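Of the protein chains in this complex, one is absent; all others appear in place.
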Amino acid sequence: MIVSIFLLVIGAAIVLCLIRLIKGPTATDRAVALDTVTTVTTALLVILALVFKRYIYLDVALVYAVLMFIGSVAIARFLEKGI
Amino acid sequence: MVERIFKKSTTRVRIFLYLFILLTLVWMALTSTLHWQELTAGVLISFILSLFLSKSYVGLGLPTPTVKTLSFLLIYIASLFKEIIKANIDVAYRVVHPKMPIRPGIVVVKTELKQDLAKLMLANSITLTPGTFTLDIAGDKLLIHWINVSTQDEEKATQAIALKFEKHLKRVFS
Partner (left out) sequence: MHIAGMIAIGIGVLFLFLGSFGIVRLPDVYNRLQAGTKCTTFGCLFAVLGVGIVEPAWFWKALLVSLFVLLTNPISNHALGRAAKKSGVPLWDGSVVDKSRDFPSYANTEKL
């Protein structure tokens, strides 16, 4: 149905980000691609909650967003040589 | 003297009340239920947290929340949302256009805001709006990457990028 089309498009988006993650000429490119993947994955988790009718997946998405925000900032601080 | 202490304590009480209401609302959104046990736990935890947080809130020198400030904040959020939608259509157009009409560059923008939180909000809203994102802040200057540079002059760039948010934020933080 229509939800499976959404999931396919999100999968394509993640694959595009992974291309940049592998190709990226500098480390910052890879960090940017990873950050985008995390945002897309948050949306994916919420849509999966709708597909499986599991309320608890929203909590998973929230915790995932919190942790990956901290991860991105930590990577950025590391690249800046300021950690 | 007595008057000043009284004024200070009423500010404190007001901040405490706003924080308490905000934290309780966040708790209710997290639990998504009106069961009395959840509500009791939430009210207790919000009470204790806002007792401690109101002290540090006063220490940071942030604006006192009043009804007027909150209404200006709502106006600001509405205008921000409009800009976000415009920004996305703009960036999506540039990405899918076969020739990629971009003229990127880094420009400097000046701001008149003083408080750190105001500058943070300005930087965040610049990041979310058409073709601009903030790289760094130093003093009253913001370093901004612009995907389609139309002017290199500092004054004109300020007018094009920052002014529409600054006028709302000034009213919130005055």
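Lettered A and B in written order, each chain numbered from 1.
One rule holds in what follows: a residue touches a chain if its C-beta (ideal position, glycine included) is under 8 Å from a C-beta of that chain, and two chains touch if they have at least 3 such contacts.
Computed from a predicted structure; not experimentally measured.
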Visible chains that the absent chain touches, using the contact criterion stated earlier: A, B
Full-complex contact with the absent chain, from B:44, B:135 or B:163: B:135
Chain not shown, touching residues in chain A: 2, 6, 9-10, 12-14, 16-17, 19-20, 26-29, 31-33, 35-36, 39-40, 42-43, 46-47, 49-50, 55, 58-59, 61-62, 65-66, 69, 72-73, 75-77, 79-81
Residues belonging to chain B that touch the chain removed from view: 26, 28-30, 32, 84-85, 87-88, 91-92, 95-96, 100, 102-108, 123-124, 127-128, 131, 133-136, 138, 141, 143, 145, 147, 149, 152
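Operating definition for what follows: only the chains that are shown with their structure count from here on.
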Interchain centroid distance [CA atoms averaged], chain A/chain B, Å: 24
